[in-house]
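With one protein chain held back, the other chains of the complex are shown just where they sit.
== subunit A ==
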Amino acid sequence: MPAIFTPTDTDRKRPHADDGDHGSGRRPPYDDGLKRTGGGGDNDNDNWNDRPAGRRGPREKLERYRLGLFFALAGDLMFFVAIISTFFVTKSSGHFDAYDRYINEWLPTAIPRILWLNTAVLFLSSVTVEMARRRMFHQFDVMEEWFGLGKPTAKRAMPWVIATIVLGIAFLLGQTVAWRQLAQEHVFLKSNPSSHFFYLITYTHAIHLLVGIAGLAMALVGLFASKQIENRQILVDCAAWYWHSMGFLWLFLFVLLAYFQ
């Protein structure tokens, strides 16, 4: 037996109950229906880091869903990377005709001016969804919920979520106006290599926004239907991050369509 005990690596790195959490309520309780920690004691369930991964409370759950969403968005990003790569390749490629002349058929599609307005609307919707997201994480509101004073988070986030949905629908309606304007100029999906991409990019982005609106609608329903605050936080948080991603992606796609055709 050595004179000095060397704790194992695992023991040294184990987060202990006094790692900044004295059970004073800094971390919200884990609502598994079995036990609500009031803090104070050092019962074995008081330090959530001692629990198996996956049951360490709302913060962990939120981070898990957020991470999953980010990976899904990374995959989605590759989808658009592939399409944008194709855009540049097609733009710069041509063929030789019967007289050995190099022909590039790319005719830039003049983007309808309403897209500028749509972009502004989408930017605004990103602001509103961020308002909704931040409303879900107000410490003060969360405390009120624990005291049983209704659902202040839901009430405060709801108008912003609704505003985002409305702005999102406005953006999509604006896109349909743009498509109609192009159609009136006889620019269709099949008209030209550049119009392939204009429609492809705007359509796929619109489909992604529809998914985002569905997510926001789910969050809206969840704000009232879900009893657990962490679930509501997750719904709003993930819908918001998804929405931000699509907004940011649109800025990129818009610049691509407006200046790089």
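Assume a residue touches a chain if its C-beta (ideal position, glycine included) is under 8 Å from a C-beta of that chain, and two chains touch if they have at least 3 such contacts; residues count from 1.
Everything below uses one rule, namely that contacts and distances are computed from a predicted model.
> So which of "3-phenylpropionate dioxygenase", "Cytochrome c oxidase polypeptide I", "ABC transporter permease" or "Iron-sulfur-binding protein" is the UniProt name of the chain that got left out?
So, among "3-phenylpropionate dioxygenase", "Cytochrome c oxidase polypeptide I", "ABC transporter permease" or "Iron-sulfur-binding protein", the name matching the hidden chain's UniProt entry is "Cytochrome c oxidase polypeptide I".
> Of the residues A:76, A:130 or A:144, I need the one that contacts the missing chain.
A:76
> Would you write out the residues of subunit A that touch the absent chain, in ascending order?
Listed in rising order, the touching residues are 1-2, 5-10, 13-14, 50-54, 60, 63-64, 67-68, 71-72, 74-83, 86, 89-90, 93-95, 103-105, 189-190, 192-193, 196, 200, 204.
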